[in-house]
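To start, I am sharing the structure in question, which I have written as structure tokens.
Apart from one protein chain that is not included, each protein chain of the complex appears where it belongs.
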Amino acid sequence: MNGSTAFSAAPRHAASTTPVLEVEDLSVRFTRRGEAGTQAVDGVSFSVAPGETIGLVGESGCGKSVTSLAVMGLLPKRGVQVAGSVRLDGQELLGAGDRALRKLRGADMAMVFQDPLSSLNPTVTIGVQVTEVLKEHRGMSGKEATEEAADLLDRVGIPDPRRRLGEYPHQLSGGMRQRALIAMALACSPRLLIADEPTTALDVTIQAQILELLRELVQGSGTALVMITHDLGVVAGLCDRVHVMYAGRIIETADRGDLFARPRHPYTGGLLASVPRLDTTRGTPLTPIRGSARDAIPWAQGCAFAPRCDSGRDDCLTEVAGSTVPLESDGAGRELRCRHPLTVPPVAGSPTTPGADR
Amino acid sequence: MTAALGSTRRDKIDELAARAGQVPAGGGGVSLARSAFRRLRRDPVAIIGAVIVVAFLLVAALAPWLAPRDPLEQALLSEVRQGSIPGSREGFPLGVDQLGRDVLSRLIYGSRQSLLIGVVSTVLGAVAGMALGVLAGAFGGWVDTVVMRFVDILLSIPGLLMAISISVLLGQNQYALMIAIAVTQVPVFARLLRGSMLSQRDSDYALAAKALGVKRSRIVLGHVLPNSLSPVIVQATLSLATAIIEAAALSFLGLGDPDISRPEWGAMLSSAQAVLSFAPMLAVYPALCIIVVALGFTLLGESLREALDPKFRR
Partner (left out) sequence: MLRFIVRRLLQLIPILLGLSVLLFAWLRALPGGPAQAALGERATPEDIARYNETFGLDQPVLVQYGKFLGRALQLDFGTSSRTGQAVTTEFLERFPGTLELTIFAMVFAIGIGIPLGYLAARRHGSWIDSSSVIGSLLGVAIPVFFLAYLLRLLFAVQLGWLPGSGRQDVRIDATHITNFFVLDGLMTREFDAAWDAVLHLVLPGIALGTIPLAIIVRITRASVLDVVNEDYVRTANAKGLATATVRRRHIIRNALLPVSTTIGLQTGLLLSGAVLTETVFAFGGVGSALRDAIANRDYALLQGFILILAVVYVLVNLLVDISYGLLDPRVRVR
């Protein structure tokens, strides 16, 4: 195994088309004066094809949001070092000028954020917040933009769009706000849409509606969608391909069906086992993952998940194995960063079973 | 190899985690006051403020030993030569004032009176304001309405005008000065404490205590009040600065303490204005004292605010 992090496992669905977004060996390091830097993202690579939906999954703090902000070029400039490569339709974004990035953002790539209330400017009407994108990128005039904005709101399922245009964010419900944000993101039919936990702040019933809306909007339009989530339910319903992240690195990549049927990384297994399932006997306790993301050790010293892992051995540590744990191909269309992967799918209630030595 | 967790491995990982500077989860909680104090000690702004404040408090406490001369003693007229007021001369490091008194000694003794006015008026204002605030915050309802209307009325008179009217009413003495400044501080403390008590009263822990059947007086005195105090402490520190500056302003308007046996910076500054054009340093020295002390309290107050604000806690 070569341990390279290149596109050895290109998405099946997009084998014939060129990807919209290619992220290669992306690293983000936060440096604060007088403190040792924090490696938030560490050599992450993935790609998304037109019309494809991928999921970046992990606990909070695993670097999935930072990855998306790095792709959009929205990380603060000071105290952050970004390395690697991010290409949108073949165009390199890292190191591109602010002006060039602003031309792309909102037009070719757009983003929907987690908390719709705080993500909307409270003192500006919804109308202005939608039309400003149209004016900026599509050069529309006031009247034209208003027409288009009403049309957009209608398309994302906001009733009585003309009235809503004159209202302020606080006058809308949570679901409506998120719809409005989605309308803004889709105003210029972007090639790439990144949704960062778009349903986390919403009621459960609204969550499903928003996900359904995203699916409808992406389907057929050829927009590539990156879903960032900690919620495996979202992944199950929406994503074609899933990248599981832990402590800034991708630890497992697989197609959705594969991943749910046969998780290989103990962390993925743990995530699945901590979700309540209907098909287990009543009274079976859930199996949460021990500890929290704060317990991660630096990758240079071994597998970051080792302190929480039930399958871990001494050779998970660099000191013992003599090398860090690489991300390697793991069968068709799969990648894995683990020396002792699971062999049997975990079931809620049963302890995760470590596999045999390779 | 077995699947059992080797104790050696766990130890090794713990050790690694420690080396990486990350504490494993489950480290004991730290009380707000202690963590605030810890952050204050690391904050250079807080240290500068504290050093200034402590230095001046020490000067005030040790005035009789520090002052080279009697602050009231007037040098012989022959020594006070026309056109050389004040001048550095033997025994008078900062010169003498118009009446031939040693400026340095007056500054040192003046710190006592100035700090005293600041502290007493702030404490008076804070206690009265807090009493009103507790009344409004603890009882709510019509008590709250009445108290807050009263506070609104006090707030509707700009601070300086309020201080002027009260010192005019009470006559000219140091207590009138302190009370006048204290009254201007009352509304701020009342509003602050009421506001923070109201938000604490509606907080989940207070509701939880209520649900457990804890008596209201116990909730208010045992939980709500202590948790509402930090903004008051911050405000009191900042108010010390305003009180000292305000005392100087009242002195300047002729409403200060007329007792000349107690040197005070505000009075020194005011009386120096008359000779400002040919002896500016007579005004500059007390003004500097006021500025530096006010700055010290402000820096301390601001860093306290940051240290006590949960938003900044890490």
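A and B are the chain letters, set down in written order, and residue numbers restart from 1 in every chain.
The rule is simple: a residue touches a chain if its C-beta (ideal position, glycine included) is under 8 Å from a C-beta of that chain, and two chains touch if they have at least 3 such contacts.
For clarity, every value in this text was computed on a predicted model and none was experimentally measured.
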Inset, instruction - Report, in label order, the displayed chains that the undisplayed chain touches. - result: A, B
Legend entry - Chain not shown: contacting residue from B:Leu193, B:Ala294 or B:Ala307: B:Ala294
Inset, instruction - With the full complex in mind, choose from A:Val86, A:Met111, A:Ala254 or A:Cys309 the residue touching the hidden chain. - result: A:Met111
Legend entry - Of B:Ile153, B:Ala208, B:Leu221 or B:Ile260, the one touching the omitted chain in the full complex: B:Ile153
Inset, instruction - Please give every residue of chain A in contact with the chain that is not shown. - result: 72, 74, 98, 101-107, 110-111, 113, 115, 118-124, 128, 132-133, 136-137, 168, 170-171, 181, 184-185
Inset, instruction - Could I get the residues of chain B that touch the absent chain, sorted low to high? - result: 149-150, 152-153, 156-161, 164-165, 168-169, 171, 241, 245, 248-249, 252-255, 266, 269, 273, 276-277, 280, 283, 287, 290-292, 294-295, 298-299
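Keep in mind that, in the parts below, only the chains that are shown with their structure count from here on.
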Inset, instruction - Indicate the whole-number Å distance between the mean C-alpha point of chain A and the mean C-alpha point of chain B. - result: 50
